Every structure is written in structure tokens, then in C-alpha cells.
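Every protein chain except one is present and positioned as in the full complex.
Our next item is chain A:
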Amino acid sequence: MSGHDSKYFSTTKKGEIPELKEELNSQYKDKRKDAVKKVIAAMTVGKDVSSLFTDVVNCMQTENLELKKLVYLYLINYAKSQPDLAILAVNTFVKDSQDPNPLIRALAVRTMGCIRVDKITEYLCDPLQRCLKDDDPYVRKTAAICVAKLYDINAELVEDRGFLESLKDLISDNNPMVVANAVAALAEIQDNSNSPIFEITSHTLSKLLTALNECTEWGQVFILDALSRYKAADAREAENIVERVTPRLQHANCAVVLSAVKMILQQMELITSTDVVRNLCKKMAPPLVTLLSAEPEIQYVALRNINLIVQRRPTILAHEIKVFFCKYNDPIYVKMEKLEIMIKLASDRNIDQVLLEFKEYATEVDVDFVRKAVRAIGRCAIKLERAAERCISVLLELIKIKVNYVVQEAIIVIKDIFRRYPNTYESIIATLCESLDTLDEPEAKASMIWIIGEYAERIDNADELLESFLESFPEEPAQVQLQLLTATVKLFLKKPTEGPQQMIQVVLNNATVETDNPDLRDRAYIYWRLLSTDPEAAKDVVLAEKPVITDDSNQLDPSLLDELLANIATLSSVYHKPPEAFVTRVKTTAQKTEDDDYPEGGSETGYSESSAHAADGGVSPTSSSNVPYSAARQPAPAPPSPAAPVPDLLGDLIGLDNNAIVPVDQPATPSGPPLPVVLPASTGQGLQISAQLTQQDGQIYYSLSFENNSQIPLDGFMIQFNKNTFGLAAAGPLQVPQVQPGTSARTLLPMVMFQNLSQGPPSSLLQVAVKNSQQPVWYFNDKASLHVFFTEDGKMERGNFLETWRSLPDSNEVSKDFPDIVVKAEATLDRLPASKMFFIAKRKHANQDVFYFSAKLPRGIPFLIELTTVIGTLGVKCAIKTPSPELAPLFFESLETLLKV
């Protein structure tokens, strides 16, 4: 018999395929079976054996189950590439689905469901209908899953043929495995549909909870996962459910345990009795700890989930911190996660033990782990006020070991500790200064410089220390330059003597004239102006008391945490991201209903549409679709004066005297898809700005979202754009209402082009300044992708395209390779027209596909595009021809983002 299957991989010299063909048609059964095995072996190593399709299918009609299974396997792999021939197999499938042997009946239905060929799908319905009512539970459980398969191929067919009803009947089946598979299938169908298909009533709930006791471990997971969506009516029902689920915590299968934990946590939200909650917490701890003795990969999944669980219910594992101590041989990913949980569980009670551990880890070999351990000590200091002193003494001990990266990491965290506990631990500054010369990482350097500047009055030789950094000012990274600038100003304000005065001149000169970094330049100019006009005001601004920072170790947003807890054990809980953030598959039906919820036009609010599917009116009260420029200009005052010298820009922002900055009084839009964050809350003192350029009906908008995470309401928002390649400038007022703490506001700002042109090489960089009445001016960089500007009339006729291509000189052709982009299917390319890149033609060249597109920029600059790729493999080559070849790099940048989606 079998056993040494590797012999099937050996090949003979002469043509392999003809030889196999001959063997497949042999009259001897054993020879045919061997031949099919050889075919499968060839398929496994990636050889194309699809040409043998007919011959293999001929072997299908056999009594031999082994041979039949092999042929079916072959069919699953190749039916899609040979849809016309696959139809040959249908008869046998249908016949097999009525075989007296239940194994063969189930096999036939299972395999048919895996063959995604329309013609076969048609024939699948009748056998499936029969099998759903089969006497044998093995056939029924297979048929249940098959309904989910069919739904994935053709949802309508499933609904029309009443398979959903049959599936629902199976929930009451007397066989637990059938029930479990039916639940899995229904849950999946429900996930992909918006109409209520699988609603769990209290009746189904109790039936399924009973089935839980009898089905296989995997069946328990299916049922628990489906039931975790159930919302109990009141606390009593929740308690009843929990009581019936808790025994699952003792299961050996980690997936069962995690699904049970998920369900218990969901129900606990409803339970009001503190005793019951406390008792449940006590019951959940041991099983969670036990997960940590599983395989490291499972430990990792468990740890990511525990991280979430302790954020919601810290008491569960409060006494178990020891189990998270790292073992020397734990894989690095397990160690990192354990460390994170140790920080979360650290308390005044266990901090001494925890610090001993962290100190131990800080002497280990793996650099990343050591750094994280040092950082953990700092985070504990910030979190636990009473332990801060002990944490600092451990950090000082570590600095004394003089291992370079330990020292640098320690300085970074000590800076945070100073921020958290001002005027408490400055006595250690002297020790820190000793390691000044060893610092070579930007973050550590910046932190040290910040410390020197902040405490300049207490450090006798602060000027000397800063001076030593100043020599290399031009070579330092931006982060360090910014800190140096601020620290020097602080020093000067605190010790306005001759030395610092000279230093400040050097620094300001360096930071304004010698640099091309706008952030640095702008900050230097502001200081300059402040110092020269009103030194007292400068003191108020620069030496102002800083808001106290808090511990960030419980960083997840409560609503996000809710969502993640509902997804325990899934990918979402491992990534700590909601499913939408990484699942790309779009639910088509879902989109439809959303549209229904927001009726067309949405005129009452005027802004109800999001940019994703708002093609018509209502985006802005001022723009009606076809006359973008004129309409957009109406409410806008004069555009900013072009070519304003840089110091004026400074004046504009501080003095608020420029027309381009328009005060805000009108309320604006909520809702819409998330925009990329351009100014994170950490830099914006709690203000987070997300923004993106979009085009709607030929009008370009800057879609902005302001999220206020600070403690005070923010209002009086204004915006200005630096000169840029496209001359983009605001065409209207920035309409943002007062943003209350914890809320956000969204707006669409109409834009005009060619107003604010910059010289020099084209760049997609868009520098933006935003200010409000409460905070300093925020600067951020955004990217203006070229495709946003493409116009509606960019489509060319074939002839026109060819002519233009020929008429342009070869020097106007630029090409670029994208080695790591893969065009998965032509569907990817179908999306390009949505970005105003229009399909012209396609041709085959060798094994590659070549696609042609055209697009047009405003002012009639055409782009002719040629894409060469092999569908489904890595690597795309793009060549473009255009009268403005200098824009090519921008084009490629933009194309890359489009194709990567």
C-alpha cells in the first residue's frame, strides 16, 4: 500500500505528462491509482498538471474510496481553471450524493461546495437539499457547512432555495455535531448579511447551551462564539447564562476557554451583584493562568487577550503577577507581552518584587527586551507615586552599569518622571550629567537636553553642557535641534548673562538661516520675535508650568476596549484593533443599507454625506456640483497674498491679521470614514487632527477632523497652507464649531489651486498650520497625492491616445518598477477609474499583461500610463508619458498608494 509516498515525486526523463496520461488510462486499477497519486504529487510541488483534467476525471467513477478522494482533491484544485471540463464531473457528483455509503454522500457534497464554478453550483442545489435532510448525521453536518460555502458563492441562490430555513431547522437536530456546524454556518452567513437571519432568542439560547455539554471541543467554540452576541434581558438571565458557561473554563482546549471567558465577560456587564462578579473574577483567574503553560504561540494569544481583560477587570489577576515573570527561555514575543502585563498589574503591594524582576531583565542579552524593561521601570514610577523613589534608585543603579543603551533608555524615562513629579527628584541630575558623552541616540539626547534646559538654574555649568552640544548643531537630527533651541532659550531666560546671550544668537542664527526644516525655523522665529519684543511675555510662554503627564499603561479607549473584548480569541484581540481596521473584504449589502439610513441629499444638515460615497450635493452649502471654482470662491475672502516672505508668515499667525485666516462661527459636519491622523494628540496637547485631500465633483476639498482630547473646549480654529507645488490654498472659511473636550468635529474645506505656488522641484509635501484660541499654532505635514487632482475629462479615445503617445518625445517618458506591489486581480485595476485614471486598452506581452490608462491634470496636462505586470505575482512596472515629466515622481508615489489598497 502506501507509506513511502515520496517515490511519487520522482520523475523520469522522458515527457512526464504523456507518461502519466498513459498510466491514467491503464486498465489496471492499481496502476491508475498510482498514476493519480503521481499527479497529486506533481500538483503539490507546483507543477501544472491541469492538462490531465479529462484523464483524471475519468478515474472518478470508482468504487474505491481512496481513489475517489484523490480525484476529488484534484478537482478542487483545477476545476476553476477548467470550468468547461469540470461539468464532466457533475454526473458523478450527483450520483455519489445518493450513494448508500454516507461517507461517499458527504464527500460528494463537501467537494462540490469547494468547487467554485457557476455551472457546478447550479447542480449542487438538489443534492444539498437532500443531504440537509439525510438520515445520517455525518452527512447532515457536512451539508450544514456546505450551505455557508454556497452562500459565499451565491447568496441569492441560498435565500431563494430556502436553505436558510433548513439550516435553522438543524439547530434543533438531535445530533450535537450537526447543531454545532449549523450554528457556525448561520453565524457566518449573518456576519456577511444585513438582514436578520440568525437571531438568537432565549429559546435558541437555552437549546444551544444544552447542546454545549455534548458536542466536540470545536463545536463548543462555534456555539460559544455565536452566543456571545446574545444580549441578556436582565441581570438574572445573565447570571443564569454565566452559570451554565463557567464549567467550560475547565476545558483542555484553549479556544473553548477563551470563548467561554469572552461570553462571561459580556454577561458580567449586566450583572449588578458585586458578590457574583467577585466570584466570577475568582473563577476566571486560574484558567487564564493555565493558558500560560501552553505552547508559546498560544501563550502569546492568551497574553494579548489578558492585556485587554486586565484593563477592564483588573481584579481578576491582581494577585497573580508572579506568573507573568519572564522565564529565561521564553520567546521574545512572550517576554514583551508579559512585561506589558506586569506594568499593568504593578501595585504598591508588589512593586518591590516587580522592580527586582525588571532589574534582572535589564541585564539580559536581547537589546529590545532590555530597553523595554528599563522603560517599564519608568512607567511604574509614573503610575505609582509612592514607589517612584524606589524606581528611580533602580534606574540609577542601572545607569551605573554603564551599558550604553541602558543608560540612554534610563535618561528618556527619567525625563518623563521629572514631568510627572516636578521639583521632587532633581537631586539626581548630577549623576545623569556624568553620562552625557555616551549619548548617541536622538531621543536620549533630546531628553537630556530638555532636562538641562528645564533645570538650568540648578545646574551650575548648564551653559557649558549645552555649549558642548551646540558645536554639532547643524548635524543633529531635527528632534535634538528643536530641544537644543528651546533649552538655550530657557537657559537665557533663566540666566540672562553674556554667555547664554552669545549662545542664543548662534542658535537662532543656525535655526533660521542655516536650516531648511520649517518646524525648526518657525519655532526659532517665534522665539526670536518674543525675545525681541517682550522678554517678560517670553518668560510666561517658555517657562510656563507644564501640564502634569499621566500614566499611559491603560491606554485603550473604553469604547474600543468594549469592542475588542467582544472579539476575544480572534485576530482583533491580538492586534488590538477593531476588525474593520484589517479585514479588507467589503460587505456589499452593508453599504446599501447605510445609504438607506442617510437619505439622498441629506439637505437638512447639509453635510450628512461622507466623502466615500458622497457624489452629489450637500457637501458644502456653497458648492453646487458643476461650477466648483466660482462657487467656492464666493464666501472666501481674498486668497493669501502669494510669495509672502517667511517672517510675514510668522506675523500672520501671531498677529492674526491676514485675510486668509478666517474666523469660524458656523457648525459643521460630523460622520464619515476615518481620516489619516496628521497631528497626533500627543504632539497637539490633546488636540488630534486628521485630514486628507479629496475630490468631489471636480472640486477639491480638504477634509479635516478635529478631536479634542484635552481638558478645555477649543474654538476659533484657523488654517493656513504654506506654498506648495500645486498652489493649494483655502477657498473658504474653516468652519469648525467649538469642540468640547472628548468630542470631535469634522469639516470639508473647499480648496483652490494655483494660488500659492512654490518654486523648486515638485513635491507632494503640503505644509499646514492650524491654530485655535486656546493653544499654540500647530504645524503639520500632509501629502497631496497627485490623483486627487485628476479631472473628469481625462478619458482619451484609443486613437487620440496613440497619437499623443507618438507626438511626445521619448525624453518625456519616465518609468519605474514597483517590485513589491502585487496586482491581485484585474479588479484592482477596475478601481483606478474611480480615481480618474481611465482604462484605454489591454494587451498580452509574453506572459505579462500590459494595461494602458490615461488621466489629466487641471490646465490640461495629460498623463499616458502603461502598466506591465503578471496578475497575481509581485512586481509592477509603470511607464508614463506626459508633457510635464517633472511630475513623474509624484505620479508614481500616488500610483503606489492606489495599487497598495
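Basically, a contact is a pair of C-beta atoms (placed from the backbone, for glycine too) under 8 Å apart; a residue touches a chain by one contact, two chains touch by 3 or more; residues count from 1.
One rule holds in what follows: contacts and distances are computed from a predicted model.
Only one of "Ribonuclease P/MRP 14 subunit", "BOS complex subunit TMEM147", "tRNA (guanine(10)-N(2))-methyltransferase TRMT11" or "MHD domain-containing protein" fits the UniProt record of the hidden chain, and that name is "MHD domain-containing protein". The residue from A:216, A:424, A:550 or A:897 that touches the chain not shown here is A:216.
Within the full complex, the residue among A:90, A:145 or A:506 touching the omitted chain is A:145. The residue from A:18, A:331 or A:860 that touches the chain not shown here is A:331. Residue-wise, the contact with the chain that is not shown comes from A:69, picked out of A:69, A:168, A:390 or A:877.
Those residues of chain A that touch the chain absent from the view are 1-6, 8-9, 37, 40-41, 44-46, 64-66, 69-70, 72-73, 76, 101-103, 106, 110, 113-114, 116, 136-139, 141-142, 145-146, 148-149, 152, 175-178, 181, 184, 187-188, 191, 213-214, 216-218, 221-222, 225-226, 246-248, 250-255, 257-259, 286-287, 289-290, 293, 295-298, 300-302, 322-323, 325, 327-329, 331-333, 353, 356-357, 360, 363-365, 401, 403, 567, 569-575, 579, 582-585, 820, 822, 824, 872-874.
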